[in-house]
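Removed from the display is one protein chain of the complex; every other protein chain stays in position.
For chain A:
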Amino acid sequence: MKALLVAEYRQGKVQESYAELMAFSGILGAESSMFIVADSTVALPRFQGTLYVAEVSRYDEYNPEAHKSLLLDAIAQEKPDMVVFCHSSYGWDLAPRIAVREKAAQISEVIAVEDGKFIVPACNGKLRRTLTGKGLLTVVTIQAGAFSLDNLPDGIPNVVPVVGDYEGMATLLGYEEAKLGGVDLTRAEVIISAGRGVGKPENIVMVEGLAKALKGEYGASRPVVDAEWVTHNRQVGTTGLTVSPKLYVACGISGAVQHLAGMKKSEFVVAINTDRDAPIGEVADVFAVADLKQLLPVLTDKIMAL
């Protein structure tokens, strides 16, 4: 089996996630080739195999129409059985375009492979779905962090340039960095995070109160930040911070994969949730099945009294 892996290049850098693509193709026992739109004079992914390279100076870092056409050219040359992307802002943007043009099945956010079939999450991580593609070519995106290699791959690829007269319909105007500053959650030893289950902004003080009692910081899941109850520099998850405190208490947080990605390396995880089936249970050492509005004040008082 042949897998064409689509590596990413952003803000002048090859993204290390290409190693995850290699790990995935390794599990399948596939022969890997790779595609990237990058600056070949600066850096390219290191591995052994064929690397199709289009120049970013000509096609830009984000220009889905042009990247699609270039990748279709690489597919035509390589004739893979599978095209593999990261399930990322680059991958989920480009993969469906390729699936349509190649009339191929696309299987999104694969977390595991079982007997050659793909397992993906459903319903916010509460269910697992196993599926297969029917055609000759399958397009796959893999969940960030689901597949990993111990070491970055090495070797000098055999570079095959890809060029074509391709224009785009969308223009990248520039990047904006996340505004952080103020508190640094990544250094906190104790983090108590508020999720949508807090119900209303006034209840954030309960979470903050427990954080104070434990001499830690409070954090939040994304909806709480989106609603502006808590500032973005406290958001935990793929589009926020990655933290690894000694203690992480998730209050009213369901445990979506994007949140778990930011906190699953915590040493000890406590979940406080009314829903016993919430996926946060997958990473929780202790799961308190309780209404946070009742538990947090009692817990905080008792800790203060120690």
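Worth a mention:
The rule is short, and it goes like this: a residue touches a chain if its C-beta (ideal position, glycine included) is under 8 Å from a C-beta of that chain, and two chains touch if they have at least 3 such contacts; residues count from 1.
One rule holds for everything that comes next: contacts and distances are computed from a predicted model.
Name of the non-displayed chain as stated in its UniProt record, restricted to "Sugar ABC transporter permease", "FAD/NAD(P)-binding oxidoreductase", "Fructose dehydrogenase large subunit" or "Electron transfer flavoprotein subunit beta": "Electron transfer flavoprotein subunit beta".
Touch with the chain omitted from the figure is made, among A:Ala19, A:Ala38 or A:Ile107, by A:Ile107. One chain is missing from the display, and on chain A it is touched by residues 10-11, 62, 64-65, 87-89, 92-93, 95-97, 99-101, 103-109, 117, 120-135, 144, 169-178, 180, 189-190, 214, 216, 222-223, 225-227, 232, 235, 238-240, 246-247, 254, 267-268, 270, 275-279, 281-291, 294-295, 298-299, 302-303, 306.
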